[in-house]
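Read the structure below first, then the notes.
Every protein chain but one is kept in place in this view of the complex.
For reference, chains read A and B in written order, and residue numbers begin at 1 within each chain.
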């Protein structure tokens, strides 16, 4: 019997919120070490994955590996019932065609026990290559959200340029254009919130819509790290303190390319 | 001349909000003892009634009995203008075809004087039998709301089971099922917030939509009392401190019955 209990059910709610605009169905792969998920969005432009460590749960039991096919919208509806003091417990066994989701107060006098039907997912499997990146930018997650809101006013395509301790997001639309930028923040005590590291000038274009989807992970954590190379995929990493992380991968968009590029095209060619 | 003044106009606003999803028109029966209202919803599945005691008002004058036909939506629109410090005064006389609604600040330097047209209502009259109930459950009103929000995710029908100091609301829908339950809360000082009394196991089914309408009374009070018997109507009572109460009656729904049961069918048969 698989069982995972998290006292801070809000974290789980925010995690599913962070993927629900990208993914319709996904598979939770449960093993002794924790829960993993990896899924492509339907247009195959981006990929999202998360890892939740077994040690981050108050109770975690998984004697046998288990794959749970989740319909995100249904799960999200149930998780809307999570309040500030809610504890969540997930339960399933090998043969079951549903996931038990128990929401309760800490004293367990008040309990809502949901059973959510599981779905069959024909899995794509894909390997994300471990790359070196030409630029790494760390910023408060709230700044990432601010930049997305600036860009939302303008066009569909965003150019990101990292150069000399500064990152700039640019977009042009019908009513004009916008440059949203952040500078390295050289605090005296060494606790810089904005850290911009790059060996060279890095420039890459992306479809705004996906950058904006990734901003849904902002409520989960305080810091986001962006990894970039020239005209290459972007990786946005959000750490979830003590529990794990969520990562987004986004294929670049080229100026002369009117259509969207498939994220797993590169894999096909190899 | 009928005149009723309430310093806490918010109470009156919440009262009308508590019936506006159920009832289109209703009659306020004003007498020396206070204001009474009783109305069935349009499908005749449920009945709502309230009593406001004359002693609960700061000023209450009603020399002759008076029936005021109210169009709830219009009344509700006007009551939206009630703020935190608003005093309400209702005024009408025997011959008038409108109700005067005066909203003011406590000093009466700022006044909004509405005249709302009255409507003619051809009255159903019905007697609610005073029954004994097999189970009585008292819970914080906020818990009643929580349960309704759990149930809203699932199906149209709810089964309520009271057994051994526990009440469970169950519903099944497309995406799965839910059991939302409360246990007797045995506090040491005798101030239990959740009190579950029953002689026997009680089980009854209801249409969710109406249970949810009743949750509109939650902002009016802290405690709700549910009265239940096996396959019999449910009574939900909300006390309004110092002013009166609001009560909802709901016909049960049987498994083998596809259509809704008429609340006043029983009366017709007698």
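One rule holds in what follows: contacts are C-beta pairs under 8 Å (C-beta built on N, C-alpha and C of every residue); 3 or more make two chains touch, one makes a residue touch a chain.
Bear in mind the structure is a predicted one, so any value in this text is a computation, not a measurement.
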Contact with the hidden chain (one of B:64, B:77, B:201 or B:230): B:77
Residue touching the undisplayed chain, where the options are A:21, A:150, A:163 or A:239: A:150
Among B:33, B:65 or B:112, residue touching the chain not depicted: B:112
Absent-chain contact - pick from A:63, A:106 or A:176: A:176
Contacts of chain A with the absent chain, listed as residue ranges: 143, 146, 149-150, 153, 175-183, 185, 194
Absent chain, residues of chain B that touch it: 71, 74, 77-78, 80-81, 98, 109-117
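Throughout what follows, only the chains that are shown with their structure count from here on.
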Between chain A and its twin chain B, rotation from the CA superposition, multiple of 5 degrees: 120
Between chain A and chain B, centroid-to-centroid distance (C-alpha), Å: 45
